[in-house]
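Have a look at this one before I ask anything.
Omission of a single protein chain aside, the complex is shown with its protein chains in their original locations.
Let's look at subunit A:
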């Protein structure tokens, strides 16, 4: 009987089980961008399931221009000391050493992020070399599976960070969903050969695409990110099948007071936990108050978009 009771999962790849497992424990939650310990405390008290430490929120990175890099380790340490929920931090695409520094700091997840200025125009970081888990952005299924092949244990949409315009996040999630549906259909109709052909087209690993087609979803947790500004935006992304939501500039940008930011944060947590409950979404939308002003994605020039960074 015992043979029936023991599965293969626990022994397949323990290191990856632990990395992907933390992301599974974040599901249904909201991860908030914070730039100091006080903001991290506001996020924790509002019910954030993790915080993302970065020097400036994306809307300010956009406004100030220049090169955006990994945060000062002292700021990250201050945030780690202030909260007990997981602390994530961003490294530049391809910047192996920033990732090593973040790993040595003991952050819980590294975001190899297009919001920062890429450090390598050829390669992303080989994430499987690290003990610390990574989350990466994607615009489509091929990009998601390339990152997972490199070792990412969590995926998020890229969206268009710092705009407060959710349209790109929606587009990226819809694209991923449509391509997964196509892969599942290919597997059903044409078997593994059809999946291989599609993998060549998407530029991704065939075995990972096969697994995705079998599961009917990405093989790791997938959050929404990039332009989520209101409780309704957050609930929309959950409605599209995301496992949870990152909110970057939406909490602290244009907040009149720390209390206003706290109300926004609480409202978005509530909207994600109750995304199917219209009554809860009404309450959350009222509590949220005025959202960040935002920039329409349609008005951005291609060179002003962050989502095009990485491949």
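Just so we're on the same page, a residue touches a chain if its C-beta (ideal position, glycine included) is under 8 Å from a C-beta of that chain, and two chains touch if they have at least 3 such contacts; residues count from 1.
Rule of thumb we're sticking to: contacts and distances are computed from a predicted model.
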Could you tell me which of "Nuclear cap-binding protein subunit 2", "glutaminase", "SKP1-like protein" or "Proteasome endopeptidase complex" is the UniProt name of the chain missing from the displayed complex?
"glutaminase"
Going by the contact rule already stated, which one of A:60, A:108 or A:254 would touch the omitted chain in the full complex?
A:108
Any idea which of A:167, A:273 or A:300 touches the chain not displayed?
A:273
Could you tell me which of A:133, A:159, A:294 or A:310 touches the chain that is not displayed?
A:133
Name every residue on subunit A in touch with the hidden partner chain.
1-2, 4-11, 14, 17-18, 21-22, 24-29, 41, 44-50, 80, 82-87, 103, 106-109, 131-133, 266, 269-270, 273-274, 277
